[in-house]
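Note that one protein chain of the assembly has been removed; the remaining protein chains are unaltered in position.
Labels run A, B, C and D following the written order; every chain starts at residue 1.
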Amino acid sequence: MEQQYPVLIVIIPMFTAMVLTLAGWFKPAVCQPLAVVGLLGSFLSAVATLLQIGAGEVISYRLGGWEPPFGIEYRVDSLNALVLVMVSLVALLVAIFARKPVEKELGNKISNFYTLFVLLVTGLLGMTITGDAFNLYVLLEIAALTSYALLAMGRGRAYMATFNYVILGTIGACFYLLGVGLLLIKTGSLNMADIGTILPKLVGSETVLVAFGFLMVGVWIKMALFPFHGWLPNAYTYAPTATSCLVAPLMTKVSVYIMLRIMFTVYSADWIFNVIQWKPVVMVLAVVAILMGSFFALAQRDIKRMLTYLIVAEIGYMVGGAWTGTAAGLTGTIYHIMADGLMTVCLFMVIGSVVYRKGKAHFESFKDAFQSMPWTMGALIIGGLSMIGVPPTCGFFSKWYLISGAYQSSDYAFIVALLISSLVNAILFIRIVETAFFSATPSEIPDPHAHHEVDYADSPVSMLIPMWVSALALIAMGLYTGEIVTRWILPILPGGLI
Amino acid sequence: MIWPYDFGLLLLVVITAILALNLRDLMGASIVFGTYSFLMCLLWTAMAAVDVAFTEAAVGAGVSTVFFIATAYNIKKEAKD
Amino acid sequence: MSQSIVSFTPLAIVLTSALAVIPISLSGRNPNLRELWTFLAGFLKLMLLFSLLEPVTKGIAVQFELWKVLPGVSLHFSVDAFGLLFAFVACSLWIPTSLYVIGYMRGLKEHAQTRFFACFALALSATAGVAFAGNLLTLYVFYEILSLSTFPLVAHHQDGEARTGGRKYLTYLLATSIGLVLPAMIITYQMTGTLEFSSMGIYGDTVKPGTLLVLLLLFLYGFAKSGLMPLHSWLPGAMVAPTPVSALLHAVAVVKVGVFCNLRVITGIFGIEILSKTYLDTVICVIAGVTVIVSSLIALSQDNLKRRLAFSTVGQLSYIILGAGLAQSYAVKGAMLHISMHAFGKITLFMCAGAIFVASGKKYISQMVGLGHKMPFTFGAFLIGSLSVIGLPPAGGFISKWLLLKGTIAAEHWPMMVVLLGSSLLNAAYFFPIVYQAFFGKGILPENENVKEAPLACTLPLCLTAVISIVLFVYPEPFLTLATLAVGE
Amino acid sequence: MEWLQINYNYLLVIVLLMIGLWAMIGKNNLVKKCIGMCIFQNAIIMFFISMGVKAGSTIPILNYTKIDGVKTYLTEASMYANPLTQILMLTAIVVGVATLGMALTLVQKIYSEYGTCEEDEILEKLN
Partner (left out) sequence: MKVLSLIIALVMGALLTVILDDLPAWGDAQSPANAHVSAYYLENAYKQTHVPNVVTAVLADYRGFDTMFETGVVFVAVIGIMAILRREGVPKGAKSRKRPPHQPPDPAITGVATRFIVPFMQIFGLYVIAHGHYSPGGGFQGGVILGASVILMAMTGELKSALNRMSEDWFIIMVGLGFLIFAGVGLACMFYGGNFLDYSALAPLFSGTPQEAAITARYHAMLWVEIGVGFTVMSSMFAIYTYLASDGWMDRGL
C-alpha cells in the first residue's frame, strides 16, 4: 500500500470525477460531498507521500510497471511533494468553500462544475507529480481544458476573455510540445531525468538552446509572466467565484513549478547560468512584471481585479527568485510557491464571500464590513499582512529569502522592485481595511456600542471554516519556516547555484 | 519515397492552408480545411505513419470539419478577412 | 552580559496585556468590568516587572527563546537593564493613562470604546515585546505589531481628517520599516549570519565604512517612529487622535519605541566602538542636532497646543539619539534616562492638554488666556511638566539633560553642547508663555468664565505624573541604577 | 536545391507553423483563429511524424516470416518507422480536436452574446 501513495494522489480525484458525472447527472445534490471526500483522499495521500520522503531522496513509481525511459514514471522528491500537498490542500479548502457560491451562481450546472473542478485538480496534481515530459503535456491540456470550461461558466464578458485564454493557452501548450519535440529529436527520450542525463553530452547544440527557449516561452505564457500576462486579469475577474478561488492560486503556481523542473531537472543550473546568458533579460521581465502588476493593481476599483494584477506581480517574484541563480533565491521561490498559493486562496475566498453577501466586490461593498462580517474581515487582514510581508506570516519569510538571494547575486533592481511591490500592497490593503473599518463616521453611529446593533451578516460557516484554515495556515507556515526549509527545500536544491 | 510527388503534395497543403484562412465564406473555409486535413493524412501515410493518418482522416478531416460546419451553420455571417 | 537565566517571565509580561484583549472585548457591554480587566492586567504586568528587577540588577540577563523561525534566527526575549528600564516606563505609565482614558472617554461619550481599549492593551504588549527583544527580528516583529495595533487608535474618530492622519501614520511607518529596515536587516544577516544584539556590535572590522554608513542611515530612518527629520511629519499628522492616544503615542509607546529601537541598533548592532572608530557617531549627532533645533523652531510657531507639544516631542526624541550619537558613557546614560524623564514630563503635558479640552473645549493656546485660575491643578501640573521637558530643577528632566551636557563636555563635542543649551532655551521659549498667559494673562474669553476643573479621573492622573516627575528629581535612583547598569560601568 | 531536398519536410513544418501562429494572433474572425489553431497543431504533429521517418522503412506493424510453419516476427528496429512519435501524435490529435470543440463552443457563445464573431466589433461592443 505504501508504495501506491504517489499514484493514489492522482487517480483518487480522477475516479471521483467519473463517479461525479454518473451520479451528478441524476442527483446533483451528492456532488459536493463526493468531491470533498475525493479531494480529502488525495490530500491525505499527498501528505503520506511527503512524510515518506527522507532528505534528498526520490520516490520513483513505474506506471504499467515498465522501467523508466520506456514506461511513464512518477518521480516524487520533496519539491513536488510540497507542491502536491499545497495543491491538494487548496483544492480541498475550495471544494468545501464552493458549496454555497456554486448553488447561488451556477444553479443548474452543479454536477458539471464539480466534475470539471475535480478534473482540474487531477490535471494539476498530475502535472506536478509526473516525471515524463509528454505525460506532462497531456495533463497540461486536461488542466487547460477544464479551466477554460470553468472560467467560461462565468457568462457575459467571461466568454471573450476565455476565448483569448484558449488561444494563448494553446499557443503556450504547443510551444511546450514543440520544445519537447526538439528535445526528443536530439535525445530520443521523454523521461525528464533521462533527458537530464543525456543533455550534458550535447553542449553547444543550437537545437537544445532553441528547445529551451520554446519550453520557457510556453511555460511563461501559461503562468502569465509579463509580457504574456494579457489574458489573466479578464479571465479571472469574470469567472464564477468558486472557479477563480481554485484557478487563481493554483494554475500559475504549478506552471512556476514546471519552470523549475525544466530549468533544474531537464537542463542544469550550470548550463543555464554559465553557458547561456539569459539571466539579465529574464530578470528584467520579472522586475517589470512586479512593478507593472503592482501599479495596475493600484488603479483598480474592483478588488477581485486588483487581486488578479497582484497575481501577475507575484509571478514576477517567483520567476525572479528562480533566475537569481542563488540557493537562497531558489529557496525563496519554492517557499513562495506554497506561501502564495495559500495567500491567494485566502484572499480570493474573502472576496468570494463578500461577493456572496454584497453582490460585487467594489470598494463600496466593503463599507462597514467589519461590523457586518467581522470574521471574514479578520481573514482578510491576515491575508493582507501576508501579502505585505509582515512577520510572522509566511509572506515575510518568502520575501526574506528572495531578497537574500537577490542580494547575493547583486540584482538590486529586483530587491527594489520587491520592496516597492510590498509597499503598494500595503497601501492597497490599508485602503480596503480603512473602508471596511472606519467607513462609518461617529455622527452616523448613535451610541457608544453601535457596532453591536449593526446587522450581523457574516458569511456562512461552510465558507468561514476554509477561509480561516487558510488564514491560520499562513501563520503556521510562517512559524515553521525553519523546519520546512531545512527539512524539505534545502536537500533538493540543485548543484551549480551560488 | 518519390520526393517530387511528395513535394507537390506539400505545396498543395500550404495552398489549402492559406486558402482556408482567406476564404470569406466560413462554410467554404471549413470544407477547404477538411481538404487540408485530408492532404495531411495522405502525407503521413506516405511517411509510414498509418495510425496517425487513420486518426487524422477520421478526426481531422472528419469530425473537426463537421464541427466547423456546425459552427459556421449557426453563425450565418461572412468573415471580414 | 556574563551569565543568564531562562525564565517565562518576559513572555508572561508580554502576554498579560495581549491576553487581556480577550476578556476586554468580551465584556464590551459592561464598561466597568471591561476597565477592571485593563487595570488587573496593568498591575499584574508591573508585579512581574518587579520580579525581574532583582536578577537584572545583579547583572544577569533573563532569556527566553520563544520560537525558532529561520536557521540561526529565533524569536527570543532577553531582558537587560536598558530593556527593563524602558519596560518600567511603559508599564508604569499605562495605569495612569488608562485611568485618564476612562475619564476622557466617558467625559466625551466616545464611540467604540471596547475597540479602543483592546487595541490599547495590544499596543502595550507590543511595546513590552520591543523592550525585551533579544534580536533584531524579534524587535522588528513587535515593532510592526505596534504600528498595526495603534492604527485604529489614531484613526479612532473615523472622520475624514482622522482617516487621512491614520493613513499617513500607517503608510509612513510601514513604508519605512519594510522599505528600509527589512533590506538592512537582511543585508546584515547575509554579512554576519546573526541578528543577536551584542554590546561589541556584530559587524566586526571587515565591513567597509561606506556600507556601514548606508546601513546606519537605513536603520536610523527605518525606525521612523523616532521622528527624525525629514520623516517626522506623521507625528503632527497623528495629532487628530484622541488626546489619551496622543499621550500614549508620544510618551509611552510609539515614539519611545522608535528611539529605543535606534538606541538598540546603535549600541547592540553597530556598537559604540565601531561607530566612534569610523566617525559615524558624528553623522548621528549631526542628524539629531539638526532635528532638535529645527523642530524647536517649528514648535515656536504653532498655536494648536497639541501640535506644539508634538514638535517638542520630535525635538526631545532627537536629544536621546544625540546622546547615543555622542558615543560617551555619560551621554548614553543620559539618553536612556531621558527616555523615562521625558516620558513622565510629556505625558503630563498631554494629559493637561486633554483636560483643558475636556473642561473648556479649547485647542488653541491663544484661547487659553487666564484659564489658569479656573483650573489651577491642571496648569500647575502643566508648569511642572514643562519644567521637566525643558530640563530645569525641580523636575526629573534636569538630571538627564545634565548627564547629556556632561557627556558633550567629556566628549568635547562643543557644537553639540551649544545645540543642547540653545534648544533648552527654545523649549523654555515655547512653554513658559503658555503658563504665563494662563495665570497672569488679561482678557479671559467670555465663554471660559464658568470653566471648572476636568473630572477627577482626568485631573488625578496628571497630578500623579507631575508629582512623579518631581519625585524623580529627588530620587532618580531606580532609573539611574538601571541606566548605569545598561551602560555597563 | 540539395539542401532543399534534405530539409523540405521541416521547411513545410516551419511554414505551416508560421501560418498557424500568424492566423491565431493576427486574424480578426474568431473562426479563422480556430482554423489557424488547427493548422498550428497539425504542423507540430507533422514535425513529430517527420522526425520519426526512417529511409526505406515500413509501417510499424511487425512483419513475420514462416520458418517451417512457425510464425516468427521480425523485430529489426531499422525496418520499421518510429512508433513512439506516432503514439504521441495520436494523443496530440485527440487533444487538438477537444480544444477545437471548446474553442468553437466559445465562438458560438460569443456570437449569441454579441451577434458577431469579429474581434474588433466585439471589442467595441465591450466598451
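Heads up, the rule we're going with is that a residue touches a chain if its C-beta (ideal position, glycine included) is under 8 Å from a C-beta of that chain, and two chains touch if they have at least 3 such contacts.
Everything quoted here is computed from the prediction, not taken from an experiment.
S.K.: Shown chains touched by the missing chain?
M.R.: Counted over the whole complex, the chain not pictured touches A, B, D.
S.K.: Out of A:21, A:52 or A:164, which touches the unshown chain?
M.R.: The missing chain is touched by A:21.
S.K.: Hey, which of A:63, A:284, A:298 or A:427 is the one touching the hidden chain?
M.R.: Of the candidates A:63, A:284, A:298 or A:427, A:63 is in touch with the missing chain.
S.K.: To test your reading of the contact rule: which positions on chain B touch the chain that is missing from view?
M.R.: Interface residues of chain B facing the absent chain: 50-51, 53-55, 58-59, 62-63, 66-67, 69-71, 73-74.
S.K.: Considering the whole complex, not just the chains shown, which residues of chain A touch the missing one?
M.R.: 4, 7, 11, 14-15, 18, 21-22, 25, 61-66, 69-72, 108-109, 112-113, 115-116, 119, 122, 126, 134-135, 138-139, 141-142, 145-146, 148-149, 152-153, 182, 184-190, 198, 205-207, 210, 213
S.K.: Against the chain that's been left off, what residues of chain D make contact? List them.
M.R.: Counting over the whole complex, chain D touches the hidden chain at residues 6-7, 9-11, 13-15, 17-19, 21-22, 24-26, 50-55, 57, 59-62, 64, 73, 75-80, 82-88, 90-91, 94-95, 97-99, 101-102, 104-106, 108-109, 112.
In this text, only the chains that are shown with their structure count from here on.
S.K.: Quick one: how many steps at least from chain A to chain B, stepping chain to touching chain?
M.R.: The distance in steps between these two chains is 2.
S.K.: Could you find the chain whose CA centre sits the greatest distance from that of chain C?
M.R.: B
S.K.: Pick out whichever of the two, B-D or A-D, is joined by more C-beta pairs in contact.
M.R.: Counting C-beta pairs in contact, B-D comes out ahead.
S.K.: Can you work out the whole-Å distance between the CA centroids of chain B and chain C?
M.R.: 79
S.K.: Could you tell me the distance, in whole angstrom, between the mean C-alpha positions of chain A and chain D?
M.R.: About 30 Å separates the centre of chain A from that of chain D.
S.K.: How many angstrom lie between the centres of chain B and chain D, each centre taken as the mean Cα position?
M.R.: 11
S.K.: Which chain C residues touch at least two other chains?
M.R.: Where chain C is concerned, no single residue meets two or more other chains.
S.K.: Please output the residue numbers of chain D that touch at least 2 other chains, ranges allowed.
M.R.: 85, 107
S.K.: Using the contact rule from the top, write out all pairs of chains that touch.
M.R.: Chain pairs that touch: A-C, A-D, B-D.
S.K.: Looking at the complex, which residues from chain A come into contact with chain C?
M.R.: Residues in contact with chain C: 385, 388-392, 397, 399-400, 403-404, 407-408, 415, 419, 422-423, 426-427, 430, 434, 437-442, 445, 447-452, 478-479, 481-482, 485-486.
S.K.: For the complex, which residues does chain B have touching chain D?
M.R.: Its residues touching chain D are 3, 6-7, 10, 13-14, 17-18, 20-21, 26, 29, 33, 36-37, 40, 43-44, 47-52, 55-56, 59-60, 63-64, 67-68, 70-72, 74-75, 77, 79-81.
S.K.: Along chain A, where are the residues that touch chain D in the complex?
M.R.: Contacts found on chain A: 134, 138, 141, 144-145, 148-149, 152, 156-157, 159-160, 162-163, 166-167, 170-171, 174, 177-178, 181, 184-185, 190.
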